[in-house]
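As you look at this complex, bear in mind that one protein chain is not there, while each of the others sits in place.
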Amino acid sequence: MKIMNMVNAINQAIDLKLEEDPDIVVFGEDVGVEGGVFRVTENLQKKHGARRVFDTPLAESAIVGSAVGMAVAGLKPVIEMQFSGFVYPAMNQIISHVARIRNRSRGRYGAPMVIRMPYGGGINALEHHSESMEALFAHTPGLKVVIPSTPGDAKGLLISAIESEDPIIFMEPKRLYRAIKQEVSEDKYSIPIGQAKVLSHGSDLTVVAYGALIREVQRAMVKAKDMGISVELIDLRTIYPIDKTTVIESIKKTGRLVVVTEGPGSFGVGAELITIANEEAFLHLEAPPKRVSGFDTIVPLPKGEHHYIISPDKILFEIEKTVKY
Amino acid sequence: MKIMNMVNAINQAIDLKLEEDPDIVVFGEDVGVEGGVFRVTENLQKKHGARRVFDTPLAESAIVGSAVGMAVAGLKPVIEMQFSGFVYPAMNQIISHVARIRNRSRGRYGAPMVIRMPYGGGINALEHHSESMEALFAHTPGLKVVIPSTPGDAKGLLISAIESEDPIIFMEPKRLYRAIKQEVSEDKYSIPIGQAKVLSHGSDLTVVAYGALIREVQRAMVKAKDMGISVELIDLRTIYPIDKTTVIESIKKTGRLVVVTEGPGSFGVGAELITIANEEAFLHLEAPPKRVSGFDTIVPLPKGEHHYIISPDKILFEIEKTVKY
Amino acid sequence: MLEEFDSFKTEMFQVMDPAGNITKPEHFPKLKDKDIVGAYKKMLFARTADLMVVSYQRQGRIYTYPPNQGQEAISGAVAQIIRKDDWLVPAFRELGAWLAKGASLKEIFMYFMGFEEGSLFKNARNMLPMNVPIASQLQHATGIGYAINYKEKDEIVYTFVGDGGTSQGDFHEALNFAAVWKVPVIFIVQNNQFAISVPFKTQTASDGIAIKALAYGMPGIQVDGNDFLAMTKTFEEASEHAGSGKGPVLIEAVTYRMGAHTTSDDPSKYRTKEEEDEWAAKDPLVRLKKYLMTQKLWTDKEEETITGQYKKEIDRIFIEAEKHTDYPLEDVFKYQYADLPDDLLLQKAEHEKFLNWKASRK
Partner (left out) sequence: MLEEFDSFKTEMFQVMDPAGNITKPEHFPKLKDKDIVGAYKKMLFARTADLMVVSYQRQGRIYTYPPNQGQEAISGAVAQIIRKDDWLVPAFRELGAWLAKGASLKEIFMYFMGFEEGSLFKNARNMLPMNVPIASQLQHATGIGYAINYKEKDEIVYTFVGDGGTSQGDFHEALNFAAVWKVPVIFIVQNNQFAISVPFKTQTASDGIAIKALAYGMPGIQVDGNDFLAMTKTFEEASEHAGSGKGPVLIEAVTYRMGAHTTSDDPSKYRTKEEEDEWAAKDPLVRLKKYLMTQKLWTDKEEETITGQYKKEIDRIFIEAEKHTDYPLEDVFKYQYADLPDDLLLQKAEHEKFLNWKASRK
């Protein structure tokens, strides 16, 4: 065991897999020499060579598009979009090919790859550096979408992602990169994709969240506890496919649901979870399930970001309303 | 009044606006000389000249990106993506600029434009020609998303879209282009964006749909009526912003909701409507609101498309289940 | 030859003129007489199949199809050069190249009849399915090229795109990455003068497409795409270049789409009869046939006989393809993921419940 932050944990996951599997290649803008603008791939080029860990020209579409070709020809690309706000030039390659080539070729060719990208707000960044648009990928057939909330999960989930035969959108809550430290095993281990985790058991209400907002919910829970509210907190971890079993079991127990997500609320992940609650646990719902989310606006620049970002208080506010309903 | 199909109606809307407003320009792949692969812009170049109605090189990103520049400099672009399945190369321009430039510049520059695109299945097309991914746009702050279901609505909504100061994603159900004929006024008239329409009043259940599926719901309703089920049918018409008032009023009356959409169900428009129903009419819900949608898969090629496309029977099946719940 | 006709030159590389005369004997490709006859037969087969599909389509027996007529020499030349392990990354208008890689006509028919199974190409090694989103396939070619270098394999990637496709950002990025990475990829632009209705002059203001190679620091060459011998010579040299670690090559094959863009298109809306006639005179099959007849390697009689045989064979295959009608519900889900989410199984099960309900109501 070793104390690691999320950057260390992700770095180690990639490192272990690079050691183990000669077909893995790691590339993107500034991931090689520099080791990534967040230093997530630091030292990997030094250790594994520039044929396996390398910088590309500045073009997201070709990063993803050439990864498709590599995957088809037997390599396993683990690529980085420098920020999730810069993935859009690659949208055509992702939606039209990464997500479809297996289906198109009736299973003959696949495009297993991991597309890593830091996402989310809270770091006082320039425009386009704070978005949480995971719902776009979750809605696209053929992709799986994973978001860890701790160093330990990040490592185990990323190892699963790299070993998956399906393409994985792996979104990293950049706000947590160095904010949380934790004992993490240095061995190789994996956490299955598609499994949520119950972080705290409770009886009054279920909160579903993921990524950077887990910590905010936990902060809210301290106060909720003082108010005598017992919250069951579920870390979704995989956004698609959703672990309905875990979520529904909890809702059936508590009868109440609050979903906390960072991006725009409308047509977002909250709506999906609330719909699942309706489909699978309608008669158990004792209060309207509630989504707490970003506004349907662009994330403001740093000086306005506090308005947008979900605070523990806001979560508490909604928890209280839902419990009191 | 004149008998028109949707192609005629859209053509006339553009024609009328071109006549009225010298700042309107119409462009895209094959929209000029050829008049569009569906002939939607037929004769417009002949009538208004090649400076105003013209063909571009084959590049969706630059079609949208240059439209942003034109809009900033005072023109009003009405552009076409040849099929909605080919809009993805333009996703960066749409998400990062069309939807954001007004906010970024604090209202100084906007990008009012209409991005037209035929969408949806049912025409025995090649891959990428049958998608319904409206939820991607609806989830993106800064856009409005309009989908007409009749020639008359198409004309009135498109005129509103062209006159809007906000960018509008205007998705045309290609399956209906020539399938429905209707008396349509030859005058200029407009239908407000953001207003749904109650197509049939009923008391047992609310069905919300839009675009090509309205007709399928209506077919299902013939049989539902025989079964003694009274359906209230709402044509959403605008996917964002949703006309909550109309939808909620109806749900409060009927207590039951079925949403019918063509694209992948998960993280789709159905989930949003069901969530709205929970948020605004929770205590009125007498049965779990239900989404009927495409599978979370790629639309199959023509020979498998019947599995995917929503049939009147499937709608009826869900209506019956929901009413009997 | 790549240097002699490099992208600075405005002279188009040609070995044989439209009358079938060899104008540049020094650039005659390494082909024996029987190879040329064989190649001609393949092109004739492709032409015959192509014309027949168009008429099947008119009979409503197959869906939209993009005709190749007029462009056969390009695929025909690739067919001479491409090896079993080489990769083919198609666009959608290079029938002869697909057949050369081992795609069967039956599969191709099935694809255009609306079956994904038609993309399986069971006997074709290293060939991707057709690619509809214009120019996006070029990046796959670049990536495959990277994998070839990485795995130190002796393989070359041949990839196709149209003149319209060169306007896409993906074209630019694919070629740029390819040159930076020095991958063994041959980018073949079939400049057939139109992207649906849009003429080449609306597509770009550059002096042809080969010159665009300079933007990437790779060799580029403009070739008469209706000259089978020039095309073959070009692929000989390009494969030599790419295969010896020198990196990618851009080939502009100047040609003409004699037919419609697809079976749903009407070219008379956007081009003149005169232009069509002018290009008909440069028909790549007619040209090669003239050469073969001058060389006494071919006769009208042979052509007639063999065309008859081809027609029968093609029709037989088409009818066989038509027999395939089965598309089980399962196939909608099966290939979406390697590890299928339960959700999708559930969606299938729910749909089956509906089907049972429906059946029970009949």
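Going in written order, the chains are labelled A, B and C, and every chain counts its residues from 1.
What we mean here is this: a contact is a pair of C-beta atoms (placed from the backbone, for glycine too) under 8 Å apart; a residue touches a chain by one contact, two chains touch by 3 or more.
No experiment lies behind these values; they were computed from the predicted model shown.
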{"item": "Chain not shown, its touching partners among those shown", "value": "A, B, C"}
{"item": "Contact partner of the left-out chain, one of C:A77, C:L120, C:A179 or C:V249", "value": "C:A179"}
{"item": "Contact with the hidden chain (one of A:E34, A:E165 or A:E186)", "value": "A:E34"}
{"item": "Absent chain, residues of subunit C that touch it", "value": "8, 167-173, 176, 179-180, 182, 202-207, 211-212, 214-218, 247"}
{"item": "Missing-partner contacts on subunit B, residue numbers", "value": "25, 51, 56-57, 59, 61-62, 64-75, 89, 92-93, 96-97, 101-110, 112, 141-142, 144, 164-166, 194, 240-242, 244"}
{"item": "Residue numbers in subunit A that touch the chain omitted from display", "value": "29-30, 33-35, 37, 55-59, 61-62, 85-86, 88-89, 124-129, 265-266, 295-298, 300-305, 307-308, 313-314, 317"}
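Rule of thumb we're sticking to: only the chains that are shown with their structure count from here on.
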{"item": "Centroid comparison with subunit A (C-alpha atoms), farthest chain", "value": "C"}
{"item": "Mean-CA-position distance for subunit B and subunit A (Å)", "value": "30"}
{"item": "Contacts with 2+ other chains: residues of subunit C", "value": "116, 133, 169-170, 336, 341, 343"}
{"item": "Multi-chain contact residues (two or more partners), subunit B", "value": "61, 85, 88-89, 127-128, 266, 295-298"}
